[in-house]
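Input: one structure, supplied below.
With one protein chain withheld, the remaining protein chains of the complex are depicted in position.
As written, the chain order gives the labels A and B, with residue 1 at the start of each chain.
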Amino acid sequence: MLEFRKDLFAAERDDNLNVVGKGAQRQDMPGHVTGRSPFFDDHAFEGLLHLKVVRSPHHHARIRHIDTSAAERAPGVKRVLRGADVPVNKNTLLSLINFGKDDEPTLAVSKVSYKGEPVVAIIAETEHQALAARALVRVDYEVIPHVFDVEEALKPGAPVVNETYPNNYFDYHDRYDHSKLRFGDVERAFAGADFIVDDRYQMSPIEHAPTETNGSIAAPEQNDRFVVHSCAQGLFFSLGTAAKILNLESNRLHFVGGTVGGGFGGKVDSLTEPLSILGAMMTGQPVRYVLDREEEMLYGSPRGAERIYIKDGIMRDGRIVARRIRSYFDAGAYTRLSSYAAIKCTAHLPGPYTIPNVSADIYVAYTNRCPSTAMRGFGITAVDFALEVHMDKGAEACGMDPMEFRILNAYRDGDMKAHRRVAKNTALIECVQVVADKTGWPLSDQARRQSSLTGGGGARADIPATVLDDNGRIGRPETRTGPVTETLPAGTMRIPMTKQPIMEGSAEARPTPPAVPQYEPYRPTPPANQPAYQPQPYQPTPTAPPPTQAAPPSPPSAPPPASAPPTQHGAVRFSSVFGTRRR
Amino acid sequence: MPIEIRTASTASEAAGLLAGDRQARLLSGGTLLMRDLNEGRLTDGVLVRLTDPAYRQIGVSGSRVELGAGVTMAMILKRRELACLHGAARAIGGPAVRNMATVGGNLFAETPYGDFTVALLALDAQVMVLQGYGAPRAVGLEEFLAGRGRASSGLVTAVQVTLPQNPLDLRFRKVSRVRPKGIAVLSIAALLPTSGGRVTGARVAYGAMAPTPIRAKAVERALDGKALDAATIAAVRAVATEGTRPATDAVASDWYRREVLPVHLARLLSGQE
Partner (left out) sequence: MAKVPVQFRLNGSDRAAFVAPADNLLTLLRRGLNEFGPKYGCGQGTCGTCTVLIDGELQLSCLTLAATCEGRHVETVSGMANGPTLHPIQQAFMEHFAAQCGFCTPGMLTAARALLEANPTPSREEVIDGISGNICRCTGYEAIIEAILAAARSGQVRRA
């Protein structure tokens, strides 16, 4: 049962809520229970045509020749589409926000890079006719070596999966083969740590398996427009993607949607919309393109698999003094949203803990697998799993209770995070306490007394001196393990770049897009008589021996930065999410 | 030539249609055939429907039972006399599938399907096969399964079985990962007639442990003449996987199937849930 813990963070919250905690009927429920909710496929069109695609049977192959003549003559076939028919046959989803290079064709032309990649589209009067004609398309393939493993893919000489990224990784900041996070000096801290806990975690791809498969219906409308009934989770994202691929003004597309038969992230890729609209443009008739269940399961993009390496340096008293993470996102053959997942992952590290030395290298690797995409917390879920398993191992290493170990290392309000932003609204300690309570897990009195509101800030808000490196320059695999190039003095808010910042991935350095408007979220003013938080430094459990090494390496304190750290507002600017601004 | 539907009102008419056209296929419950149609694996050929009421009849006389090949799992579940087959019939799909899936279609269902056939195999069923015109010929189920898929099997009109005197003598167990409805990791049927506390004439069959349902002859030998005690069950476990050739599919690997088979067989024999 739902339980509201009004005792927690009472001063930070307005409890005069009109909706939360009360039952409310959903407005779409009457439609659902009567079967009238209009899903994309629940629309009648006279003269509706059906589109089916021919998919690659190979993981990696050059296309020598495509013969569609028999299919074109097959009963009921109206039109056969090839790559050359697609106006802009190369796209990357996040090009709409200027992130990444166009790398994925709508219909493959000279090469297929994953099993299931669409090569030819058949449009016929009935689904059966389209299926029968599909079997008549002859594609002459020359099979070439493939690569499935993320680390194999990054080795020199691996098969080139995606010609746009010939080194099999996504390019970050136009400089590095990975997304970087540097805070303090992990190597020095490892050297002084009592325990090192090092491990590897491997996830599997996960299919969203929505009950409604991906699909769309496009039909010519009056005024030279096309109406598109779509299952897209991001309707305008899909509209923009289709407009770009079809080289149409977006006002010629009238997208209708919002009733999605389960998406979970798997319906952001516009898998079908561009082809159904193109079909409608080419035939002048309504065209329906729906994945069948097998296509959905095998070729509807999954949550990408990740491989994660974590190394922690831990003191005998339980404090984690250093954490290094190296992670590989398996993008499959094309970028889709993996580039963004890796940035989310980097931004999430080192998890909800205050660790004075953090370093992370997060790669997006291309392999000859089905391209992966968004799914419920992608970029975070897998690394969180790995981090929490690693926390248990860390607790074991230093002989501490895993719950107490988390409370000890949890971030608190006012702490400096590895991204040089101050932690706010932290609540891990309270979550652990409640979980311990509910499960009857014994906690020491001291652990029970801890609070996210106290004990943070102070020395914990300091930015340590940070060592930099130039590892992983694009196209130079030999630089992956390089020396320290420079040490930034403590307190440095931004890591300077030697080069003028340019837009990621865009070759022609387009200007920074306007930031999303910012606003100050409503915060109730605390009652006047509320006492200021008294930070109470957490003392290690009395039984633990005193730390053998005081505090993690901290070079002489530098003067505070000239300008006060910018306050972070409720809305995160996407320029910072995507790293288009320098950290 | 695209799909064509032909309706036959008698078994011999249907058998004639099947015999005259190698591409023709009988449409029974359609739960498997329709998939091929829907997904474009079957794009042309004749589908034969058989409307003869006898095709969907259950005949019971004493312990002899004749199940028309068009009898559905739901129809079996409605008949008290067939209680010993209920476990196997209930193991197939959800309620809608059970209303559609037929006994005849189950004989042709590719592994890991075919759970009902596993029970029929333990009961030493006879399959009534009609090749072309004439009268149906009785073929032992084991022989029928061995020849399945090679030549055209003709029309199966019915299946005949002798039910055990004590319905509890037939034990059935389907192992699946999704409950209550899930594809088989494996299934086991064991006919264990006992006299004087000893098993005599045991017949044990496995599903999903080979390309078709198979008999576990080594297990049968290990059971015969023995009491169902711990020692016998231990001996059975040791030979449980003899002769099996399970596949690796989305449900389980061949290794896993071999690994869990002895465990489930022992549980079935010892009456454990």
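What we mean here is this: a contact is a pair of C-beta atoms (placed from the backbone, for glycine too) under 8 Å apart; a residue touches a chain by one contact, two chains touch by 3 or more.
Only a predicted model underlies this, so the values are computations on that prediction, with no experimental measurement involved.
Checked against the hidden chain, the listed residues B:K181, B:R221 or B:R267 yield one contact partner: B:K181. Although one chain is not drawn, the whole complex shows that of A:E127, A:D361 or A:D462 it is A:E127 that touches it.
Checked against the full complex, the one of B:L27, B:A210 or B:V239 touching the unshown chain is B:L27. Within the complete assembly, A:D41 is the residue of A:D41, A:D174 or A:D317 that touches the hidden chain. Listed for chain B, the residues touching the missing chain in the whole complex are 2-5, 27, 29-31, 34-35, 37-39, 43, 47, 49, 74, 93-97, 99-100, 180-181.
Of the residues in chain A, those that touch the hidden partner chain are 25-26, 28-39, 41-42, 44, 48, 75-76, 126-129, 209-213, 259-264, 290, 292-293.
The working rule: only the chains that are shown with their structure count from here on.
Taken together, the chain A residues at the contact with chain B in this complex read 52, 75, 128, 131-132, 134-135, 292, 294. Put simply, chain B touches chain A in their complex at residues 2-3, 38-40, 43-44.
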